[in-house]
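A single protein chain has been omitted from the complex, and every remaining protein chain is retained in its original position.
Order of writing sets the chain letters: A, B and C. Residues in each chain are counted from 1.
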Amino acid sequence: MTAIGFIGLGIMGGPMAANLLKAGFGVTGYNRTAAKAQALTAQGGHAAASIAEAVRNADVVITMLPDSPDVEQVALGTGGVFAHARPGTLFIDMSTVAPEVAQRLAESGHAAGLRVLDAPVSGGKQGAIDGTLSVMVGGDAADVAAARPVLEAVGSTIVHVGPAGAGQTVKAANQLITAGTIGLVAEAIVFLQAHGIDPEPAVQAMAGGLAGSTILNRKAAAMLHHDFTPTFRAALHHKDLGILTSAARNAGVVLPLGTCAASLMAALNAQGRGELDHGALITVIEQLSGRPAAAADPAGN
Amino acid sequence: MTAIGFIGLGIMGGPMAANLLKAGFGVTGYNRTAAKAQALTAQGGHAAASIAEAVRNADVVITMLPDSPDVEQVALGTGGVFAHARPGTLFIDMSTVAPEVAQRLAESGHAAGLRVLDAPVSGGKQGAIDGTLSVMVGGDAADVAAARPVLEAVGSTIVHVGPAGAGQTVKAANQLITAGTIGLVAEAIVFLQAHGIDPEPAVQAMAGGLAGSTILNRKAAAMLHHDFTPTFRAALHHKDLGILTSAARNAGVVLPLGTCAASLMAALNAQGRGELDHGALITVIEQLSGRPAAAADPAGN
Amino acid sequence: MTAIGFIGLGIMGGPMAANLLKAGFGVTGYNRTAAKAQALTAQGGHAAASIAEAVRNADVVITMLPDSPDVEQVALGTGGVFAHARPGTLFIDMSTVAPEVAQRLAESGHAAGLRVLDAPVSGGKQGAIDGTLSVMVGGDAADVAAARPVLEAVGSTIVHVGPAGAGQTVKAANQLITAGTIGLVAEAIVFLQAHGIDPEPAVQAMAGGLAGSTILNRKAAAMLHHDFTPTFRAALHHKDLGILTSAARNAGVVLPLGTCAASLMAALNAQGRGELDHGALITVIEQLSGRPAAAADPAGN
Partner (left out) sequence: MTAIGFIGLGIMGGPMAANLLKAGFGVTGYNRTAAKAQALTAQGGHAAASIAEAVRNADVVITMLPDSPDVEQVALGTGGVFAHARPGTLFIDMSTVAPEVAQRLAESGHAAGLRVLDAPVSGGKQGAIDGTLSVMVGGDAADVAAARPVLEAVGSTIVHVGPAGAGQTVKAANQLITAGTIGLVAEAIVFLQAHGIDPEPAVQAMAGGLAGSTILNRKAAAMLHHDFTPTFRAALHHKDLGILTSAARNAGVVLPLGTCAASLMAALNAQGRGELDHGALITVIEQLSGRPAAAADPAGN
């Protein structure tokens, strides 16, 4: 039985680890807040008291953490993964970090005798619970093949998109499209409401044509009812769009819509709503348009 | 058998009329270029030599025309629909026009004793051929109910979205999302190519997560291969975005992404590529980013 | 002595008429609100009870009105200028209207035997008081020459920019730059404040280099102190930017910054602050950035 060390058991990591257990893998989990690791034991897993303990006997180590510094600390720190994993261990970082961070991790991991993949995901909390995430994998083909059974336990779309870092580059593009689509749906809803049209049947109609999208299907209803319970926090999407715009600048790519979407997400964060779901972007459009919903509820709750 | 007069047998209207015939309706078609109406006879329909002839004995009259002046001329002109249709005829304009034009047509039609719906569609040429269009219907509920069997012959999503003009308002919102999504997908593809990543597997990966959309599924492949055979002409999408931005301005709605997408589509048209498919929007992003594809092929073919 | 009929004695028209009197012209003023015309008599002018009375004996008729419908009504209406002015009268519309409205007015005026110029101004309330407006004149060269002594009484920069309508086209471009510069200065101020830097000395420093502008010199101080006493109302600038974006669309010109500035001005209006000075645009940037000034003072006063 493949033994998996899983580090980072938050909104995404928790249900992903649970799905690995359901698929028959042995999972030893570690989380900075220990309570989350304890929850894993009720599902048949083990709770480790340290990273070292989580990875020492693992065949595969997965990290699912908020940001680049977290991953670098967990991977490269003195008590970290690279210091304690066995040679040949397959290290899969499923966090969203900058492509150059993923490339540096791959180099350091290779130097430590590990195999390394960057494998960020898309699909949000529901996709993590349902095991239907989309996984964009960067690294060597042989390592991707080895990882596939593990990744198939958490996702329904597993695609090898290129060498080390490529998974993160594709994730940046994915976050561009996702934020932009949320913004477009938000603008459409506010536009319809301003014309006195009930957006719910309109959303249904638009979903059936060329405007159709996963955001329209899964998120538009929550957006128009101002249900901003986090499935993916705006603060994290804001961070991801920073990775995007920086990578675009370095590569000499001009993204008129991407930078516009990044500005809107930055506004949501600057206004202190970063802990809400990214669908709260609609409140920025409402505010710009002087529409009552935002006025009546400045916190966007 | 319900008799339908169908006016405007172009890229969209042609296959829609064919689907009405297949569904068992009698269809008498009229097109300014007579050859297109002749094609209808081979499918079991009738070709009318004038609008008057097409609508005189019709229970339902459908118009599918490029722009507001066309519809106004066909409906209100001296030899037009309102002058020649029988009282009680159900007039369904499926063209994309400004909401206020739809409202004026409804008023004039009611004054002439007709029932009137605005019922623009989304789904493009393929949706028209497959009979899977999404139809956004504005008008009285009883008239929508009466029209439903007819509309179900051309579309798979039929939604009554509000009173006269509401179908067009929803269509404007639909075109906002569609143009914006094309732009986002274009930016993602150019971003990936600039990083040396093959966009085809990346598109597959993104389609499986929150970035998923009908545009990503149906149009991204053609966009990245620069196949711009028109399924929906950029010039028409440019026209539609003019309706959108004008309606937004009048309603006091601010659309940061919508106006950005409209600018990109305007650029595509200003550069003389309006006759290409709207997916050619990618050439504007390539050009801005100084990427070779655009340079090597300024016509975007 | 040249007799001038002056119609529209508001924030701009009032001081302009006063300057014409100071320059020795005879001025008969008309204003819908009669009190404003009465004020003119104290300065040596005459107050007319009707447009007909104001223009009947005039050599030159000037209109200074808020919007196109006002000008069309005053010029073309049954009791209007073209019906009552003597043949050969020089009609100068100094309002800001769409270029095509100016062209139609010129045609109608010529048909009525008048000479016609479009001569919109820039410089705001202070420029009107000081007689230092910039005047952009469209029309025939001979008529511009004839008008020059009159125009020099209200402005310090008088430029013949082209045929009928050209003055309005240049005014649209002028309003693009003005709104955009206000937006840029607003963004710079908010950026500096967010970094804890006092913007007043910074404005002084920036005014001395390539960032220098009339807006920075004349308006930045009021903007950063939130003094939004109208010198030019945001609602009028919003109207002007509608003329701009419509003309750009018709001419196939893409204005990325212009449309962005128009969106910001539209937001200011949509939020109910259209009666404030256009410098209140800074409140939109403050709001987007979640900065306290806007929160503490939602009305932007």
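In the analysis below, a contact is a pair of C-beta atoms (placed from the backbone, for glycine too) under 8 Å apart; a residue touches a chain by one contact, two chains touch by 3 or more.
Keep in mind it's a predicted model, so treat the numbers as computed, not measured.
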{"item": "Contact with the hidden chain (one of C:A37, C:I51, C:A98 or C:M206)", "value": "C:M206"}
{"item": "Residue touching the undisplayed chain, where the options are A:I51, A:V203, A:L255 or A:A280", "value": "A:L255"}
{"item": "Residues belonging to subunit B that touch the chain removed from view", "value": "256, 263, 267, 270-272, 284, 287-290"}
{"item": "Missing-partner contacts on subunit A, residue numbers", "value": "242, 245, 249, 252-256, 259-260, 262-263, 266-267, 269-270"}
{"item": "Residues in subunit C touching the chain absent from view", "value": "99, 121-124, 127, 132-136, 155-157, 159-162, 166, 169-170, 172-178, 180-181, 183-185, 187-188, 190-192, 194-198, 201-202, 204-216, 218, 232, 244, 247-248, 251-258, 260-261, 263-264, 285, 288-291"}
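Here, only the chains that are shown with their structure count from here on.
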{"item": "Between subunit B and subunit C, centroid-to-centroid distance (C-alpha), Å", "value": "40"}
{"item": "Cα-centroid distance, subunit A relative to subunit C, in whole angstrom", "value": "51"}
{"item": "Per-residue overlap in subunit C, given as positions that touch at least 2 other chains", "value": "256, 263, 267, 270"}
